[in-house]
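These notes are about the structure you will find just below.
Excerpt of the complex: some chains, original placement.
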Amino acid sequence: MLQVALLGCGRIGRMHAEFVHAHRRARLAWAFDVHRPAAEAVAAATGARVAKEVDEVLADQAVGAALIATSTDTHVDLITRCARAGKAVFCEKPIDLDIRKVDACWAAVGNLGVPIQIGFNRRFDPSFASLARRCREGEIGEIRQVLITSRDPDIPSDDYMKVAGGLLRDMTIHDLDMARFLLPEEPVAVFATAAALIDERVRRLGEHDTAVVVLTTESGKQAVITNYRRAVYGYDQRIEVVGEKGMLKAENRHPTTVELWTAERTRARDPVLHFFIERYREAYAAELDAFVGAVLDGEPVPVSFADGRAALRLADAAYQSLATGRMVRLD
Amino acid sequence: MLQVALLGCGRIGRMHAEFVHAHRRARLAWAFDVHRPAAEAVAAATGARVAKEVDEVLADQAVGAALIATSTDTHVDLITRCARAGKAVFCEKPIDLDIRKVDACWAAVGNLGVPIQIGFNRRFDPSFASLARRCREGEIGEIRQVLITSRDPDIPSDDYMKVAGGLLRDMTIHDLDMARFLLPEEPVAVFATAAALIDERVRRLGEHDTAVVVLTTESGKQAVITNYRRAVYGYDQRIEVVGEKGMLKAENRHPTTVELWTAERTRARDPVLHFFIERYREAYAAELDAFVGAVLDGEPVPVSFADGRAALRLADAAYQSLATGRMVRLD
């Protein structure tokens, strides 16, 4: 039984708490949040204790793992402290928005031998995971092109955008990880183009809401990511992989299978599942299950600190491409 | 090259004329219609001659085949005269509404050795034909249940309904033929229930617009036909066959593949192809091609007089079931 401390009890944190609570090999021991009522709500629902400060949690020898769901700017510090306290770490993405801080963090914790898993939840979506496994098992032979469609249902608040590190580090980073997950080789070059087309708010912040990112590998394999930030029909999340022997696609998910046929429209279905909490619910449960299993059974975690760094590195290169109009080669 | 005489130049006749004209092994030699301008229009478009009377056509030794697309009440007489004149016959369904006349017709022409094909065009629909072939090739093993969905886009005029022989002889007869085409054994019993639910007009005529017909074979295999006469989303024509190793389905056809995704609806497509002229265009061309080939190459026609009789016999039994509330066994 893995005793888990939750650091950060916002929306994502609460969802993680629910999954820890329901997990047959894990127990939520502590809940911490700078906003104490948030931690208390989690504690009430799960039987966890409320921690006054992080050190209280770290001092508890019974705690085997910390689940970090605080704001991004605290991740590196918390990863470092938890790892030094010998706690296995599950940290929400991104590790940090500044790759130098990420590297400094790794310099501090990389040799401690503590499991650190980064929250790229989409790898655990049943459809995407099945698609990836089937690619790896050779069902469509050699992979040549990966197409990732990723559209949010709406533009975040200005406050959110101001601290999120930009579209490519906040939203696209998931797709960059997915491209790495699906491509049979590491990407070596990045091209990006992006614009603010949807809302004047975005333009005023110097931000983007519509983007294309192209990755290529050494042998010329390609991944194409298209992003858009106001898909009025719901959270549009699709993958298509083209290979030697055919294509594998993963389509969107709808709340029901009901179709309406009328004089105006046929086969009409409801909007797709609204956003990440709905769409990736099973994925969040599965990534936690994988983390708990890896920690308890001494297996490597399925999404490593290096994976978290690599996605950020690609996002940085994409911004470099935006600035220069060039395809940017990674060193 | 088969010289064809068209008898009846209404909507269906004109379409047949077009396909004869375009066929590389056939030529439209004559067009006849009691309404002469209709024949003249066909002649103008195809180079056929206008016949003043049917006998003029029958006397032309060069004519190898007659295509009968006149009103139903003339079919039996024309089949008999054409067959006696040695012309191969293609006759629109139904042969007649009265099975005694059908039997009398066969008594007169059955031993003349003239090819007679009945216009059950749906057997030639590319999707239904493919499904039937795959069933016969054993792709889903032994067939156990056949489900036929058949819905018209709207209720015909009162004038049409008054002479059409009733829903089950006019509309369902196509589905009864399809059931025979797909079942691995002949149906031996028929159950039907029907109602007038859609339009007061239908009720006033003592007619039906919504029906279920169930057929069973000696070994217990089942076919289910559901009919409805005002599918506002278009002509709904689907088949589903359940067998030992799985299911084969043929779905509806849409004018385009375009999907609309909005805040209200996703995957929404246009209404399906409106009615038989649009939906079964390829089927009409293919049944003519099969007829021309059979006649010129001396092969049996793919839909025989006996097939035409059998479907009517089933429709009659269905009416008997309606009247008695019993499953009616065919002799």
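For reference, chains read A and B in written order, and residue numbers begin at 1 within each chain.
By definition in this document, a residue touches a chain if its C-beta (ideal position, glycine included) is under 8 Å from a C-beta of that chain, and two chains touch if they have at least 3 such contacts.
Treat the numbers as computed from the prediction; the structure is a model and nothing was measured.
Of the identical protein chains in this complex, 2 are displayed in place, while the full assembly in this structure file contains 4 copies of the same sequence.
FYI, only the chains that are shown with their structure count from here on.
In terms of their C-alpha centroids, the spacing between chain A and chain B amounts to 57 Å. For chain A in complex with chain B, the residues that touch the partner chain are 232-234, 252, 254, 260-272.
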